[in-house]
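Excluded from the complex is one protein chain; the other protein chains are retained at their positions.
Right, chain A next:
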């Protein structure tokens, strides 16, 4: 058995102070509280409420083999960070055990322990020591750390004059050069420019390739897919899925759930979307017969996006539309009612309106997509923006790519148009 981490029935309970009291109190408050409790018998239930607690993590068990790169995904509050904190020994679990065979280097927040008054050089030594390196080990890696961070010219000025980007590069650099057997990284990629993110990912790949174990929390599914050989999907403190089918699970995570596709957003059942100008009634993707698409549809058949609204007030600026977003969270395209010349716009009237537009066949590639409803007053502002909180439905394209005998499986790219090829000599002079 080569498990480097063995987590057995781990749980972490936090006390909830029902009133949202601050983390610290004054002695006076505590004394007053105690006195109040002494003299009144009534609020026994209130006390119980105050002593209420919740499990941030419960019944979590898994093994990680040496050299595995495990992505930990889940919504906010699913327990990802708590799990990392327990595994890096910052907080003790309330039940269960975790066995760890090796040194853990954790990077839970960039810039941890940096002191603003001290120089970059001094902070490298301090940060290294705090993360578990001996002085001679830091000295041996010092040049490498500085080179990777790219802040070499600023080593002797206080950290407080660093930009946040510089600070982060330096912190990541120190943590990445710890060379622990196990590296625990929480959301460092959420900050920093694209260049640096790429560098971080590269470094984590190196760490992984050298046989070390990496636990990696991120909301960036691209990074998880690139880096991880396994995904733990946490939901409400427990493991919802533990799988090596990384691409598949990331796709489902992005779409929100497994099972049938959500092809219709009905405001009466989902949440309402009202404004001074209109109320949304439904937002759907339908097939040629007008029935909701809740199953994958082949690419050679059209899918139609249908918006039903009650219009309360007319304005030439009022427009509706939708955005198509792929599994990686990339927006593929937007379409708006006012995309064409003015005389070709659909005419809106007070009361019920049904607006629809067809997504032509052979436009999107195979895959799952999210279609987001949006509406705005042109140039004035959004009623509803494309994004995770807006009304959205799902669309899955599967099969029907092309009648060609050579084009049978999904090709890379978000679009899969079938273009017509000609033979000729029109550009021979080139």
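By definition in this document, contacts are C-beta pairs under 8 Å (C-beta built on N, C-alpha and C of every residue); 3 or more make two chains touch, one makes a residue touch a chain; residues count from 1.
Methods note: contacts and distances are computed from a predicted model.
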TODO: Refer to UniProt and select, among "2-oxoisovalerate dehydrogenase subunit alpha", "Inner-membrane translocator", "histidine kinase" or "Transport permease protein", the name of the complex member that is left out.
DONE: "Transport permease protein"
- [ ] Decide which residue listed in A:98, A:393 or A:416 touches the omitted chain of the complex.
- [x] A:98
- [ ] Could you tell which one of A:62, A:125, A:142 or A:345 touches the chain left off the display?
- [x] A:125
TODO: Against the chain that's been left off, what residues of chain A make contact? List them.
DONE: 4, 14-15, 23-28, 30, 66, 86-104, 106, 108-109, 112-113, 115, 117-118, 122, 125-126, 129-132, 134-135, 144, 147-148, 177, 179, 181, 199, 202-203, 206-207, 210-212
